[in-house]
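Worksheet: one structure, shown below.
With one protein chain held back, the other chains of the complex are shown just where they sit.
Our next item is subunit A:
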Amino acid sequence: MHGDRPESDLAIEHRVAALESILVEKGYVDPAALDVIIETYSSVVGPRNGAAVVARSWVDPDYRVWLRRDATAAIAALGFTGRQGEHMVAVENTPEEHNLVVCTLCSCYPWPVLGLPPVWYKSPAYRSRAVIDPRGVLADFGVTLDPSTRIRVWDSTAEVRYLVVPMRPDDTEDLTEAELADLVTRDSMIGAGLAGQPARVTR
């Protein structure tokens, strides 16, 4: 609800600042640790991690098999581990089946590979509709699948975290692994988009 309620934003801003003062004064949190957490999720842990995993799986058949069999270990091998990625599963899109990930009950999301979830992923609009009308949700992202493609929705109700491996776009045989990673959008790794096809977004 950001952006449309400045008075409320001011109230919550003060509320969070007060909470921080209380917790620091009581010695429960180290203010310097807060800055490290923010720095970590602002510039270290983000969706380029997941893109590197996907690109590797596109170019390395052995890695792809490993990712299917033990995603937690295969992802850790690229250096991506930790909070909200302790139990990873990778699911591959095919022309026959498209995967879409949601957490209808809260905001469960694979942080080590995708970073913090976008606002839409945590929104009631997405969480309510992904499980009953996924094609409608995909249309909101400008994605239209073949009517015969099966849609497989994963509701993250436990501590297993799902990473969608999008299909490799056509005519990319000459690209390097790094160039391939640039085609892998965050949304495509949730299943809300396709690799090589950025969503229509308005800033």
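Heads up, the rule we're going with is that contacts are C-beta pairs under 8 Å (C-beta built on N, C-alpha and C of every residue); 3 or more make two chains touch, one makes a residue touch a chain; residues count from 1.
As a working rule, contacts and distances are computed from a predicted model.
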Chain left out of the displayed complex - its UniProt protein name, from "Nitrile hydratase subunit beta", "ABC transporter ATP-binding protein", "FAD-linked oxidase" or "Glycerol-3-phosphate dehydrogenase": "Nitrile hydratase subunit beta"
Sole contact to the chain not displayed, among A:I22, A:V65 or A:A178: A:I22
On subunit A, residues whose C-beta touches the chain left out of the figure: 1-3, 9, 12-23, 25-30, 32-38, 40-42, 45-47, 81-87, 104-107, 112, 115-116, 118-120, 122-135, 137, 140-141, 147-160, 185-187, 192, 199-201, 203
